[in-house]
Each structure stands twice: as structure tokens, then as C-alpha cells.
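Here's the structure we're looking at; comments come further down.
Just one protein chain is left out here, and the rest sit where they should.
Our next item is chain A:
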Amino acid sequence: MIADPRDELVNHLPALRAFAISLTRNGSTADDMVQDTVVKAWTNIEKFEPGTNMRAWLFTILRNTFYSSRRKAKREVADVDGIFTENMAEKPAHDGHLQMTDFRTAFAKLPDEQRETLILVGASGFSYEEAAEMCNVAVGTIKSRANRGRKRLAELMHLDADGPVELTDKVTVAVVANNGNSAF
């Protein structure tokens, strides 16, 4: 009754694809990366150690595939179909809508290594130590990349302005300004 780890693989595909999109910023390229990763994982399943984190293992294969591909191309993959900055904006409109669009645009501007690190430790719940192992770098490097990425995002989003409107999106600013000028 030994479970086949390949049965678990499918459970991680949505997260794997989300990670791929964050890295490539291109839906079609992301799917190519996920496809390559699945084939590599499937055919090398004996290298996976049962009881360890399969998601981390899959993410590691995917990022290695990505950087290997990037080295070959010698240039970064562009967001040709705008999937990262536009596709996800098709959510119900609300006050945070514009802010999220701004956030995605800002996030897409970060260097690959910072984007990757923030997805791993900021969004996916990996520890700094796990992310360091996955990226094959020192823990300090991961912390540094995360700090620089968050700092850059804060700058691009104007989150750390000294004034009291920090963390406020453009819509709210406009509403506040408009109310201040209202006639009643």
C-alpha cells in the first residue's frame, strides 16, 4: 500500500502554474515551463524523497527550467500577452481594483530573482531557509532579495509616503479629494 508520489503531483499543478506565470509573465511560456516540469518530475519521480515537500521539489525543477531557458535565450521573456498585468484584472470591480492593477504592474517590473523570492516567501508560505535551498543560494541572499523587492514595490506603489494617505489607492484618494470639494 505504498502511495505513488505521482498521484500527489496533480494537486500542485495550480500552484506550479501560478509560480510559472509569476516568473515568466507570459501565459503560454508559463504553460510550456509547467509542461516541461511535469515531464521531468514524472520521469524522475524516484529522485523525490517521500515525506519531503513535493511542492518545493516541483518549484525547484520549474525554476531551474526557467533559468536554463533564460540563459539560452539570453534575454528576458517579455509580457507579450500582458497576462500578468492584465488578465487577473478581470475580477469584480471594487475599491481595490485599481490598486491591484497597479500592484501587478509594479510587481512585473521587479527583476526575476526578486519576483521569484517574493512569490516563494511572501505568497507561497515557504520559509527563508526553504527558499534558499530551492534557489541554491544563502539564506541571507533570499532575505536581501525579499527586502529589496518589497522596498522597490513600496516605492513603485508609493506605500511609504510620509503622509497619512499611505496604503491608499487612487480611487480612494479621488473620493476623498472629491468629498472635500463637494457642495453639501
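Here is the rule we go by: contacts are C-beta pairs under 8 Å (C-beta built on N, C-alpha and C of every residue); 3 or more make two chains touch, one makes a residue touch a chain; residues count from 1.
Operating definition for what follows: contacts and distances are computed from a predicted model.
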item: Absent chain [UniProt protein name; select from "Putative secreted protein", "Tryptophan synthase beta chain", "PepSY domain-containing protein" or "Anti-sigma factor NepR domain-containing protein"]; value: "Anti-sigma factor NepR domain-containing protein"
item: Contact partner of the left-out chain, one of A:Ser68, A:Ser127 or A:Asn147; value: A:Asn147
item: Hidden partner chain, residues of chain A it touches; value: 9-10, 13-15, 17-19, 21-22, 31, 34-35, 38-39, 42, 88, 91, 100, 103-104, 107, 118-119, 122-124, 147, 150-151, 153-154, 157, 159-160, 166-167
